[in-house]
Structures are given as structure tokens and as C-alpha cells.
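Worksheet for the structure shown next.
All protein chains but one are shown in place.
First chain written, first letter: the chains are A, B, C and D, and each begins at residue 1.
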Amino acid sequence: MTAGLLFDIALVVGLTIIAFRAIHAPDLFVGAVLYIVFGLLLALVWVRLNAPDLALAEAAIGAGITGAMLLDAVRQVGSPARRAPVLTRIGRVAPWAGAVGLGAVAAGALVTLEDRGGTLGEMVRGRVAESGVDHPVTAVLLVFRGYDTWLEVGVLLVAAIAVLGVRRTRVLVPSEPSSEAPPIATAAAGVLLPAGVLIGGFLLWTGSHAPGGAFQAAAVLAAMGILVSLLGRPPLASLSALRLRLLLVCGFTTFLAAGVVGLLVEDAFLRYPAAAAGWIITVIELAVTVSIAASLVLLFAGGRDRAADEAAG
Amino acid sequence: MMDPRDVLTVLCVLLGAFFFFAGTLGVLRFPDAITRLHAVTKADNLGLGLVVLGLALQAASLLAVLKLLLIWAIALLASATSCFLVADSALRGQGERESAG
Amino acid sequence: MSSYVVYVVGAGLLLVVGVHGALTARHLVRLILALNVMSGGVFLALIAISARGAGSAAGPDPVPQALVLTGIVVAVSITAFVLALARRIHALSGRTSLSEEDLE
Amino acid sequence: MIVTMVLLPFLGGCLAFLLRRTAPFVAVLGAASVAATAAMLAVGVWRSGPRIYAIGGWGAPIGIELVADGLSAIMLLTSAVVVLAVSVYSIGYHEHDDSDAWHPGEGFWPLALILWGALNVLFLSADVFNLYVALELMTLAAVGLVVLSGGEAALMAAMRYALAAFAASMMYLLGVAILYGAYGRLDLDGLATVVSPEPAAFVAAALIGGALLLKTALFPLHFWLPRAHAAAPAPVSALLSSLVVTGSFYLFLRLWTGVFSTIAVPAAGQFVGALGAGAILWGSLQALRQQHLKVMIAYSTVAQVGYLFLPIPLLTSAATTPDGALLWGIDAWNGGIYHAISHALAKAAMFLAAGTIVHALGSDRIVGISGIARQLPITTYAFGIAGMTLIGLPPSGGFVAKWLLLSAAFASGQWWWAVVILAGGVLTAGYIFLVLGQELSLAGTDQPVELSKVPRSMEYAAFSLAVASLLLGLRVIEPIALLQAGLPFVEGG
Partner (left out) sequence: MDEFFIGVAIFLLFTLLSGLQRILRGPTEADRMLSAQLFGTTGVAITLLLAELTPAAGLRDVALVFTLLAAVNVVAFAHHTWRREVGR
């Protein structure tokens, strides 16, 4: 057994144990912390499996966004542990049987596929030059399968609209008008924020030829927005309803507009004219970054806005 | 014969790993939150610093070295801040909320 | 045994843990965690496929990586929405689990 | 032309979100123009066969392709018609004083239009992963719409719906992962040529099939549906029960007869059919027991979903029987799709009519609607005609669908499905007449009930959908001819 394999096994075992303990932790706060660690280990898996784009996304999402959301939500809804009702033998065994059956069947099927080849990967690498970007993952995301990515930006937009619907509001209401963060937190944020914005910008810029891109950049920026929210000033709260909507919608519509340009000029939706492909993609990425970051901040800050709850009774 | 640069890297990384080990040991064995915090901070700053130093010796470009140093600088800042916040909340009693584990 | 097998088995294990959690957990936050663990297992399967046979070829297959990136965004959107929903339900009724009595 | 049917709804959704006052106008205009485009596409497909559109000009397998065949065209047309009627209805439903407070209409218009866009993506897409994204978009928009009615019941129903759908999505995606791992491609046409009977393919088929059954709410995986569909605002219930359910079914049918046609075994077909039969009986019996109109209609959807899956065993047998099976295989195919579209129109009409009654009465207890036919005659007609389609009385579209299914069942020798179809019809008649009897009842008419004013447009929107479901039974030739374009058996034998 090589050292690399030992590392893989340790990682997988750790991942499984942490996942189980996170779900079943008696205290939900522990569950949330363990879930953050789960995200960390998953990011290590992506590093190990040569998927830096995913590791970047996982690091930003798991640590910065989902983690903060969970910790914050658990404070509100994490009621003290209630003993689960004593289950009958069947009630205990049946879920295990179902879960183990599904997992074993899926893993078994996947194991048989070890030596299959002939995936799309080679084709993508061969044609990446036609796409207008150099990084294959970005080429798949924004060019070859740009249609998926456009719809994915739509999913985030829908989530934002739906959260506004859950809250029955059209603007973000700051949850507490004034809360005093300790000076050290504010001071640290004063350094972390510009660093975060720089790193976000760097990831956006580097995405065309190296791992990174709009989503990773947006996730880092959104994490910074969440940091600011936590310090008592939700960054979107000062916006009017129309401006907020414009921010949320601009990524999806810019993508759509770029697609229509292709439709008019090249007679194919989402075909970027060869001469302008590079900068069209840049414009799309910029707009998408803004929208995704805004949506993520809204999903965080909108979810925790208690003023609306109190108004609703 | 090993390149002296490689020897230095090995030494730095090993020492860094030792600090991580010591930090974890401290977190597991020290009696209360504040002393454990102390252990974590040492491990954070020194362990990561040494690993960064060791790897910087191997780096191919100046840019890579700068990036590594930036990582360490941010880690120092983040760790100092979070250490203070955790300690602060522990001392104020919030963090002391005993929770079933 | 290869890395591929290790990670594919890992994907299976995460599915077991996630599905079991989804079937047994009551608290909404636990259900959300269980579903996210499930999605972690699915993503792991895709990336194991992406990296399989690596070393010989030019590198990992970028297509599954792009798919997982899309999947992560979708999963985050749903998680965030469901968390907001859970908090709203708690604020309105104090409930933190799906109701016991059922329609069927 | 194909791609505009995707673009217009999304464009409308964005506009409706940005400028909320224009929303009703945008929705109606968009629905009308997409309906016209879909009709043109249907004619085109009928005359010259299926069309393929490569997004970005890349083409499969590296890019994503859209395929419009007869089935897609008829689904697109049906959903455009339903959306048009629901939009007209919603103008009245969401009428409000121009106060500055948040209003559910603000969420309704953008989400409904995006939901519709996602459905159109689904009906056109020829890529398994793109279909996953479309499913997610559709589901999240649907859940967001359920939430809009705001009460605790609606929130809980939305939660249950969201969690069930999320779990199903993960199973679907796992199936996609296995398919990609095995065959290295994601396009439906390409996959259909390479999928072969081997463990990985069976596992992928089971995962994807199971996920879609959960999303379609086939018995016994229907636990999330009745509450979600009953608790949502009426126009949303109409969209969910008529279109969203149909969308997941469409995908099941598409994959079963396409990608997985070479590995679909008769036993699996019989199993799915048995679940369908269970759904028909269980859903109808539950519908008979309900005291609230909208819950009853939601259980009726559980039952009608069962009919959608009855063609599956017949199609599977037809694909594995060498000769003579073509004819009844085609009957089963036509019958299933005919049922899907008649049900979509009739169920939307029924939910809209129920919404009108709730709007007028302020309650939907079935005992409370006694004698309402006097005040809301058009709504009562709408309910009655839609009921005819669901029961399968001639000359409705439902009758044609059941006739085709019955003849396929007898011709294939699988008479047991015919028994289920007929029993289901009787039970359906039971719950429909229970409601109609109350509506037409003369008891308690001495003191007419106080009704709030209902805009006429709401009544006529429901009525026209009901009439459309009836017309499907009167003009059978054209839709059936259209369905033959891109029929899976002609090439496959």
C-alpha cells in the first residue's frame, strides 16, 4: 500500500465518521461545527483528486457561507435535544437496510467502471482553443455547457426570490439597528475585507486560464458580505427594492443577453462571435459574480431577518 | 546526497508538524478552555509558519513565495482575532454554556 | 486497490450515512445536514470518475468538475432556502420538525 | 424558433420581477406568443419531423442539444395554454389595493414564469445533466410558489416538498454520474445507442427512475403532494397539479423509452404499472373521504398520476414483443400522452374553479358549497366539464385516453390494467358527483350565501381550460398524428 492510498483511506474514513456524528450530534451546535469540518475534509478530497476549482468553491461555500448560515440558524431553531422516541426493532433496522442497500449498490456499480475510458474530457481538451478561454473547466462551464450555467444562475435567482417570498418582504430589513462589535472584530474586518475583495477579484481574473472563476469569486465576496452582516450592517439593507432586484437579476439577464447576441449574430443561442468571445465572457462573468454574491448575501441575511418575524407575530 | 535546501525544507516541515501535534495534544489534554486556546494559538502560528517557510524554500517563483507568506499573514490575523473573540465570549459566559456532547 | 476504489467506496459510505440520516432524523436542521451529506457523496462519485486513470492522461476530466460546480451552486441555493424556511416556521409556530400526523 | 420558447418565459420572469406592475401584461403576452410559437412548431414537426437545435452551435456530445419532436411540441403547447389561462385568472386573483405592503403577487409572477421556462427547458432538452438543472429550477420555483400563501400549513407543506424533491434530485444526479462513468457522455440520443444490459446501467436506471417517481409523486411516494398542492394559492395549485407533475412524468417516459429502452425489462414495467394501479385506487378512495375541496382535488391528482404510469408496462411489453405489438404499443403511447394533456387541462380548470369558489366563499369545505351553482354557474360548468374529462366520459379527452389505454391493454392480453382503469373511473365519478351534487343542491337556498365578488375573467379562465379538455376529445386526429413524429418505436422496432 502506498502512502498516497493510506492518506485517501484515512480521509474517507474521517469524512464518513464526521458526517455521521454531524447528523446525529445530540447538540445541533456541535452538528453545525462538525458539518464545517466535513466541508473542510471534502475540500481536501477535491485537492487530492486534482479538482482545485471545486476545492476553492467548497472552501468558500463550506467555511464561509453554509457554515455561517448553519451556525446562525442553529442559534434560533436549535432547540435543546429532545430524546428521539424509542424505535421498534424494525424502525431501527429498516433505515439502515435501505441506506446500506442504496450505498452498496451505487458503490458496487461505480467500482465496475474503473477501467472505462473515452469520456468527454479529451474532446474538451482538444477543442478548448475554440472556446475563447484557456482553462478547460471554465470552457465547459461558460462555453460548451453555458446553457446549464445560465440556468444554474437562474436557480440562485429563484432561491433569492423565494426567500423574499418566505419573508414576505421586498427589501432587506437590518435585523438589529445597532449592535456593537468589539473593536478588535471591527479592526480585523478592516483588514480582512480588502484582502477578501482582492482575492475575489483575483479569482475572477484568473478563472479564464487557471482554476477560479465567477462562482468562486462570488462565494468569497459573499463571505465578506456575510462578515459585514455579522458585524451589524447587512450590505444590501440600504438598497431600494428596485436596486436590490437589479443586482439579483443582472447576472441571469446579462447571460441571456449574451446568448441573444449569439442568436442574432451567429444564428445560435449562446454562441459568442469569435472576435469578441473573450470579452463577452468577461462581461458575463462580471455580471454573474455580482448577482451570485448578492444572492448569497441575501439568502444569508434574508433568512435571519427577525424584524419580519416579529411583525408577523 | 541531498540538496541542503531540501534538508532545510524537511527540517522546517517536520518541526511545523510537531507544533501541530503539540497543539492538538494541548487541545485534548489541557484542563480548561483558556489554556486550550493558548495551545491552539501556538500551533496555528508556529506550525503553519514553519510549514510555509519550508515550502517557500521549494517554491519556483517569487510570486509563489509571496502567496505563501500572504497565507501565513492572513492566518496570523484571523487566528489572533478569533482567539480573542472565543476567549472574550468564553469569559463573558456565553461560550461556557455547557452543551451535551 | 486504487484511489478510485477508495473514493468510490467513500461516496457509497457518505450515501449510506446521508440516506440513513434522511430517513431517521426529525429535526429540520438534521434533515438538511443529511441531505447535504448525500449530495457530498454524489459529488464525490463524479469527481472520482473525473480523476480515474489520472497520471497517464493529460489530467482529470474537466466535465464532471464543471457538473459538480453547478451541483454545488444548486445545493447551496436549496440549503439556504430551506434554512430560511425552517427559521420562518420556527418563528411562526415554534416547530422544528415535520409534523407527526399525516394526511395519507 | 425553438429556443425562443425557452427565452420568452425567462425574459418575462425577469421583467415581472423588476417591474412588478407590468407583470400581468408580460405574462399574458408571453404565454400567448409562446402558445402561437408552439402551435407553429407543432405544425412544423407534424409536416417535416423532429427538429434538433444545438445550443451555441457545439452539438452533442460536447455541447447541449434541444430536440423538438411530437411529444415535446404537444407538451409545450399544452403548458402554454395552461399558463395563458392561469395568467388571465391570476390577474383577478391577485388584484389588490395599491398599498405599499408586500403582496403575494410579487412572488407569484416571476416564479410562475420561471417555473414555466424551466418546464419548457425540460420538454426540449436532450441532455441528462441539463435535465437535472431544469428539474431543480422547476422544483425550487414550485416550492417558492407554495410558500406564497403564507400560513403555517403552507410552509410545512413547502418544507416537506422541498426536502423530498432535494433527496430525489440527488438520486437522479447519482444515476447521471453512473451513466457518465460508464459511457462518457450525457446526450440522450448518444446514450440510447450505447447503454447496454450491465450492472451499472441497471443501477443508474433504478436511481433515475426512482427519483422521477418520487418527483411525480407516484404512490406510495406521494406523501408530499396532497398538502403542498392543497395549501398553495389556487393558481399555483393549478400549475403544480397540471404541469409540474406532468413534467416529471414526461421525463420518466422520455428516458424509459429512450436511454433505457434497451434495458427496460417487462418485470420492471409491471412493477411501475402496479404502483400506478395502487395510486389510482388509493388516491381515489382518499379523495372520496376528504371534506375540503382543494385537498380532494389534490388526492385526485395522486390518483390520476397513476393513470400516467399504466402505459409503462404496455410499452415495455411492446418493445420486447417481436411482431404485432407495434399497433397496441402505439395505442399505449398515444393513450398515456393523451391522458397527460387532458389531465393537465382539466386539473388546472378544476383547481382554478375551486379557487374561485374559495375566493367567493372564503372557505373550501365541501359541505359549504351547497347551491353555489346559482351564483357561480360558469364555475360550476367548468368544474363539471373538467370532471367529465377526469372520469373519462365521452366526448372528452379523458375518454379518448382511456379508450386507447383499454384497447392497448386488451390487445396485449394484459386485461388486468383494464379492470383498474374502469374501477378508477367509477371511483372518480364518485368524488366528482359528490361535489357537483353539493354545488347543484337546492337545499339551504332560502337564505343565499354571502359571496364576495369574483372577477368574470377568473370564471372564464377556468371554463375555457375545461372546454379545451373537452375539445381534445372532439378533435383527435391532429394531436395523434403529431405524436407520431419522433415515436420511439418506429426506429427501435
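Convention: contacts are C-beta pairs under 8 Å (C-beta built on N, C-alpha and C of every residue); 3 or more make two chains touch, one makes a residue touch a chain.
Please read all numbers here as calculations on a predicted model, not as lab measurements.
**Student:** Which chains here touch the chain that is missing from view?
**Tutor:** A, B
**Student:** Can you tell me which of A:23, A:56, A:113 or A:142 touches the chain that was removed from the display?
**Tutor:** Spelled out, the listed residue whose C-beta touches the missing chain is A:56.
**Student:** Which listed residue, A:102, A:188 or A:277, touches the chain dropped from view?
**Tutor:** A:188
**Student:** What subunit B residues would touch the chain not displayed?
**Tutor:** 6, 9-10, 13-14, 16-17, 20-21, 23-24, 27-28, 33, 36-37, 40, 43-44, 47-48, 51-52, 55, 58, 64, 67-68, 70-71, 74-75, 77-79, 81-83, 85-90, 92, 94-99, 101
**Student:** For subunit A, which positions touch the chain that isn't shown here?
**Tutor:** Answer for subunit A: residues 3-4, 6-7, 10-11, 14, 17-18, 21, 25, 29-30, 33-34, 36-37, 40-41, 43-44, 47-48, 50, 52-53, 55-56, 59-60, 63-64, 67-68, 71-72, 75, 176, 178-182, 185, 188-189, 192, 195-196, 199, 202-203, 206, 210-212, 216, 220, 223, 226-227, 230-232 touch the chain left out.
Heads up, the rule we're going with is that only the chains that are shown with their structure count from here on.
**Student:** Given the two chain pairs A-D and A-C, which is bridged by the higher number of C-beta pairs in contact?
**Tutor:** Per the contact counts, A-C leads.
**Student:** Can you compute the centre-to-centre distance for subunit A and subunit C, using the mean CA position of each chain? Integer Å is fine.
**Tutor:** 13
**Student:** Just give me the whole-number Å value for how far the CA centre of subunit B lies from that of subunit C.
**Tutor:** Computed value for the inter-centroid distance: 30 Å.
**Student:** Tell me, which residues of subunit C touch at least two other chains?
**Tutor:** In subunit C, 15, 18, 28, 41, 45, 49, 52, 63, 67, 70, 74, 77-78, 81, 85-86, 88, 92 touch at least two other chains.
**Student:** Scan subunit A for residues touching two or more other chains and write them down.
**Tutor:** Residues 106, 108, 110, 113, 117, 119-120, 124, 145, 148, 152, 155, 158-159, 162, 166 of subunit A each touch two or more of the other chains.
**Student:** Residues of subunit D touching subunit A in their complex?
**Tutor:** 3, 7, 10-11, 14, 17-18, 53-58, 61-64, 102, 104, 106-107, 110-111, 114, 117-118, 121, 129-130, 133-134, 136-137, 140-141, 143-144, 147-148, 150, 155, 174, 177-178, 180-186, 198-200, 202-204, 206-207
**Student:** Of all residues in subunit B, which touch subunit A in the complex?
**Tutor:** 74, 77-78, 80-81, 84-85, 88, 99-101
**Student:** For subunit D, which residues are in contact with subunit C within the complex?
**Tutor:** Contact set of subunit D toward subunit C: 129, 133, 136, 140, 143-144, 147, 152, 155-156, 158-160, 162-163, 166-167, 169-170, 173-174, 176-178, 180-181, 186, 222-223, 226-227, 286, 295.
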